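Structure in structure tokens, see below.
Selected chains only, in their assembly positions.
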């Protein structure tokens, strides 16, 4: 699986994603500069976390216009796998590749902590290896991850099975206490209608080694590898 | 000509506003109980060149639609301060 | 020009008349305004350490692993594999007192620049909620020293435009703050972490180029200080065309441009043939770089404005020429020992203590900042020391800061010793071996004898402790004149320490791991309560002698701990500090989510001192029953007293007949929100 990790000015987690893919999973990965316009060599594009353009105005608002985003849009429309993590999720929404928006956390505070995610949809490219209802332990680190969509949009993404992850208690119950940021329906991650583009606030790349506290994040990257195998068959 | 435009970006009424709620809480804690609601938005002041008022206005409108506001969650309002020919600018006529 | 005429200006730049005379002697004439401003900045306490310098000479700064001691942007220590850890501590008291948020933000920015200026990628920031000691990791051969070593090299100023920020910052930091400071408030800046990040990446990229000879951050006294220090360190001179500096505002004078403290700027020296490559790096990150001058062989800093000379000063005088100050010191009489109030309700006291602001869980604070980015955080906040993986290796770096302002207030010498000892103990509890120290000395106005006495004693304690524990001091910071309207801050030296763990699989957590394990107390408990959290809780007056540190015992204890952890004998270790033994036990119980049963007091000691005393040189450990004989043997051979305390397990935290609390109720108190 050839992975491209997009680096915008202010991206922070690019190196962590590269570490997870190359050092932990042994997959080839390269950095993609925000001015690049060709992604032909890639199977997976990751928009990593960070604070592109300082998070000024709105998170992801300025990055969305970087030249690379046109290429990412084409890539996604052709069925390429795209994963937006944290700031990357925000950018995908600004670029309208995913529905909804992410507001300030309800607490108005930044939150860096471990959360539990219930897998709602095991048919997306990034959850093929999971069972529906499976609970993953992965950290969050954001100030604006409060998922919002207008009622019609929300109803549509729920109906289409586009909700991929919800914040939950360790036993999988979706409760108000387990919602770290006020997201509607405890939504932590969603997919586009085809399931090839996924955005989520938690950081799977930080949960790929026992030494760092969890290996549950590997499931997302392994799923992507399997999704590609499926296409190839 | 140089124009000054003010862009006010607010969250749509249906969108809840964590910052506004927190500020309201802060004001209540300070004893300002008479505050019923606070909505927090952005106030952007742009200085730009344009041939005339219409051009300035349509440019700012375009910038706002493309970048400054996110239509999924935000509304906006633009005010253009026309440079008054008699100079002074500052207190110049406010026309919306 | 007569001194009398200059009196007001001297006051503005915070120099005295003797210092003015020294300037005239050094340059052979009266300085002009710009020159006086430059001297004022570089001869300020903040830049020159004229008061602290002589005292700091006592500190041990060398060791086999030290690659860079004090004198550079930050210190650097060898950690094997061709890697070095670069670290530094800072305080940013004056701006932070006026505008805490932006003050803290610019403080963090400044120290980040110190670290990446050395060529190291910053990997962690610690904060004692007063300071930001920071670490970075770099390959030895990429460790960068900021020196102008060849005439003809080109001087580039990179990053933010220069504004009228903090023009009086450096000199201002030497003058007592008064109510009038409020009027100077616009001097506060809004930090730009985004630009800082671009600068960091650009400097790390530059560091890989040949022909980039120096990377220096602009901090206090801005360009004046950065340019002078670079040139002077390399025994060269520097010419600057001040009109070439990109400005944020119109109408700025050369004085303002030279003394501006605008953040997010770096000074870069390159060989002429490397300029194009360096510019490519800046272009890539969309940063603009002004070519503002050139390195010379003159030994002078010369400033020109549109070709006209506006300052011309010998660097030696400017950088090194400040006459040192030796204020008078006075020392208080030894304090009487306190009477100890008896513990009436130990359960209630334990709950109140663990809920008190200095002991309760810090989670509400540390969850508001990212402590995981870079994928190396093995122990995050909430452990005795943070433990980070050294990227690409199986080694760990342990990091901590310590300081106990209450002990220092009672006895600056013992209090500072205790801070060093405690920092080392924290490091050792993770399994890592302490390797180097940084420090930040925050004191009031040293012209007051009592305060200079505190400073002197504190540095003596620092020096003695570091020497006894074989720890080089590789960097630091001194912040004096923290006085507002005659009120001085309490003396608050802060110790930052770095340790190395050769094999991360040997790391030792601080929470109880296994039911049925036995808990032991290592070290001796004495009747020491002065300065304790317990007495503060009871509202007792701050008096008496704080716990004494036996550096000899401390050294043995730490050797014993490293030995036991290295052999895998102990399963968890936690140092006994603020709040005393019960707090340490309760914390380990909470971290591990396991209860504890203790029969009661051991040894001939009062209940107060046993429960809540803060005797130094103590650690609690947990051990699997079958390994207890090994532990006993190890402690005997290291001459460390060992006391069996209790057994891990159950839902309760129980100590004799005095305390029986459910873990839940303990946790509830501990998690009291701020």
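Letters A, B and C name the chains as they come in the text, with residue numbers starting at 1 for each one.
As a working rule, contacts are C-beta pairs under 8 Å (C-beta built on N, C-alpha and C of every residue); 3 or more make two chains touch, one makes a residue touch a chain.
Just so we're clear, the structure is a prediction, and the values are computed from it rather than from any experiment.
Stoichiometry of the full complex in this file, given in the displayed chain labels: A x1, B x2, C x1.
In this text, only the chains that are shown with their structure count from here on.
When each chain is reduced to the mean of its CA atoms, the one lying nearest the mean of all protein CA atoms is C. With centres set at the average Cα position, the gap from subunit A to subunit B is 32 Å.
Inter-chain centre distance (subunit B to subunit C, centres taken as mean C-alpha positions): 43 Å. Shared interface positions of subunit A, defined as residues touching 2 or more other chains, are absent. Among all residues of subunit B, none touch two or more other chains.
Residues of subunit A that touch subunit B in their complex: 57-58, 61-62, 65, 93-94, 100-101, 103-108, 146, 148-150, 182. Across the complex, subunit B meets subunit A through its residues 11, 14-16, 18-19, 21-22, 42, 66-68, 70, 72-73. On the subunit A side of its complex with subunit C, the touching residues are 9-10, 12-13, 15-16, 19-20, 49, 51, 53-56, 109-113, 139, 141, 203, 205-206, 208-209, 211-212.
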